[in-house]
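Every protein chain of the complex appears in place save one, which is left out.
Naming follows writing order (A and B), and every chain is counted from residue 1.
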Amino acid sequence: MTKRIFYYQLASIALAIVFITAIILVVGASPPSVITAMWSGAFGTVGQFARVVATLAPLLLCASGLLFTFTAGLYNLGIEGQIAFGAIVSTLAIRLTQDSLPPALVIVLAILMGGIGGTLWGLLAGVLNVYGHINEIFSGLGLNFVTDGLSLYLIFGPWQREGVASMSGTEPFPESLWLPTFGDTDASPIALLIAIAAVAITLIVLRGTYFGLRLRAVGQNLRASYVLGIPSIRQLLSAFAICGGFAGIAGALQVLAVFHRLIPNISSGLGYLALLVAMLVGLNAWFILPVAFFFSVLNIGSLQLPLDLDLESSLAGVIQGTLVLFVLLARGVSETLRKPSTNSPS
Amino acid sequence: MDIAQITPILATAIATSTPLVFACLGETIAERAGVINLSAEGTILLGAMTSFAIAKTLEGSGTVPSLLAGFAGAAVVGAAIALIVALGTLTLKQSQVAIGFVLALLGASLSSFLGNSFVRIPGPTVPSFKIPGLQNLPLLGNLLFQSDLLVYLSYAAIALVWVYFYRTRAGLMLRAIGEQPNAAFARGTNVVKMRYIYTLIGGAMMGIAGAAFSLDFKAGWSHMHTAGYGWIALAIVIFGGWNPLRVALSCYLFGILQSLASVAQSSIPAIPSQVFNVAPFMLMILLLVLTSSEWVERVLKLLPSPLDRTASELIRSTPPAALGKVFEQD
Partner (left out) sequence: MKVELKDISKRFGNVHANDRVSLTVEAGTIHGLLGENGAGKSTLVKVLSGFISRDSGAVLLDGKSVEIKTPADAIARKIGMLHQDPLDFPPLSVLDNFIVGKTGTGLIDRQRSLRQLQQLSTHFNFNLNHYETVANLTVGERQQLEILRLLSLGVSTLILDEPTTGISASQKTALFKAMKQLASEGKSIIFVSHKLEDVEELCDRVTVLRHGKVRGRAEIPCPDAVLIDLMFGRELAPPLKPQTRQSEPALQLEKIRVDTDRLTLRLGDLTAYKGEVIGLAGLEGSGQQQLLLMCAGLLRASTGQIRVNGVEMTHESYSKYLDRGIGYLPADRLKDGLVSGLSIQDHVALRTPSRSLFVDWKETLKQTVQAIATFNIRGKPNTLVERLSGGNQQRTQLALLPVPLNLLLMEHPTRGLDIESVLWVWQQLIARCQTGTTILFMSSDLDEIMRYSDRVIVFSGGQASHPIAVSDLTADRLGQMIGGRLSDTLEPSVIS
């Protein structure tokens, strides 16, 4: 990053802070008390911090996956659906095997199948985009709605609880199938490990492999990449598949570690949040961990706001959105000011 | 089930689709000029919250002034968000998808946070009002004219947008800008300025859509009050082929499908009602996949000459050629 771009980013973050402060003041709260409340909400007790970790794991997974599609120059808006579909497929795997296989094996299978489910769903979005010429917005968002419907159908239909079908989801799985957690908390070390592994894999693949290099080339210039001999379409579809796979695993972990059953809207906006993380991170995989951590802290910390200050917890979303918006706009300003405007000959 | 039973259901369906109609017409205008405003979800939510907050605060001054202020406020909010979209994409040349998406999430969060004190409070609503003469029309009277002012305004909006697009010079230029901005530029238009204007108009209409929810069809305000409608609006614009009439009809179709959900629930208990809420959207994707395929193109080409143009207009799903693309106006 050149010095100039650095200053623009700094300025944008400063402006973002100004805006957020203004919003807080508008509702009649004081920024210091907000910060205190959020800090205690995230770091106050071990249980709370564990919840931060529990949010971090799927966020890391999804953001890592999204980095593949971003590198390829794509916006994978269908990530929510890929998480949910992974959750559905892993639930299916559990239901099919929970009575016949040992718990450890069921868990492994569930995670695997979740990943495969997400991969397929991601591929579907990719195929629709590349071959079907369907607007990538529509295919991405559309598939999100389709998965919503599918999971609702399953929860209220064939997979409903005994007696009463309800919005609280399917019958919870026996405790033997629950992933172990840190003490009494909600945080699962296995989920965290998998997530960190995903970040590491992303870093290594994007920086150190031919695949990553080719992906970068395709994202920067599709035509020139093709002329240089890169099978562009294959690269694009691979990016969708990998992102879907990571998201599917995140979905499986939501089922196994967090909710212990399939619930409606299991992705709970994590996919979109991961998109925001990825937009801030850009192509620098090293920033995934700190940014995702920051966003998780915001999410959990803001849960304290309704309790302490009678404020809505969506302040987290306000902060996250404002930061990304200002960073994007600053990028635009620095790019526009850099290019001298001349008419071009043609 | 006879006509007498279906009609009120359909009438309700059409009426409750009104907010969507406003949002979709607004987005159609912006997209026809070449700009995607992906922030619809956030804009509608923020519009809904703002209008309710304003109307509630001014409740003491009378229903009509407070409602008007509410709608005006929603329009301003919608236009403001659209201004950011336009600035970020037309002047700063960032991706329309990125800017719009962030604003969608940000708008949603802001609406929740700022609207906290207005949750679950009753507020002013648009009164119902049957049009004297028209309400007695045989079939259409019961169906279309027994609602309220907002619904009638939406009918007017559909007609206005249609006339503007297809019968006025300015509307023709609007369509031209979205297809070939450099040719439009060659013909003397300030393309960037017009795109700003149309994006703002589209945003204002989305804000009004939000107000239509919180001040009429889903009166009040709550956390994530109109969730999902923004995304659906974007999809309907595509599904409706960027043609105001088809888009409006698609909105009504969507509303009808939603209404059928409650009816069908009793007839087909096996399928949960929540599925029906999502079903319209799934159906639309399916239809879109089918109609976008090469197959349909080939069949259309076989039709005789004047017929093929009408048929392709009916089914066409080709976006304006310059939609989403950056235009360099030197």
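Points to keep in mind about this one:
By definition in this document, a contact is a pair of C-beta atoms (placed from the backbone, for glycine too) under 8 Å apart; a residue touches a chain by one contact, two chains touch by 3 or more.
This is a predicted model, so every value here is computed, not measured.
Every shown chain that the unseen chain touches in the whole complex is listed here: A, B. Across the entire complex, the residue among B:61, B:128 or B:318 in touch with the chain not shown is B:318. Contact with the omitted chain, checked across B:61, B:91, B:128 or B:168, is made by B:168. Residues 163, 167-170, 172-173, 175-176, 179-180, 182-190, 306, 309, 318, 321, 330 are the ones on chain B that touch the missing chain. Along chain A, the points of touch with the absent chain fall at residues 208-211, 213-214, 216-217, 220-221, 223-231, 342-346.
Keep in mind that, in the parts below, only the chains that are shown with their structure count from here on.
With centres set at the average Cα position, the gap from chain A to chain B is 28 Å. Taken together, the chain B residues at the contact with chain A in this complex read 36, 38, 84, 87-88, 91-95, 97-99, 101-103, 105-106, 108-110, 112-117, 223, 231, 234-235, 238, 270-272, 274-275, 278-279, 281-282, 284-285, 288-289, 292-293, 319, 330. Interface residues of chain A, counted against chain B in their complex, comprise 23, 26-27, 75, 77, 128, 132-139, 141-143, 145-146, 148-149, 152-153, 155-157, 165, 264, 272, 275-276, 279, 310-312, 314-318, 320-322, 324-325, 328-329, 331-333, 335-336, 341, 343-344.
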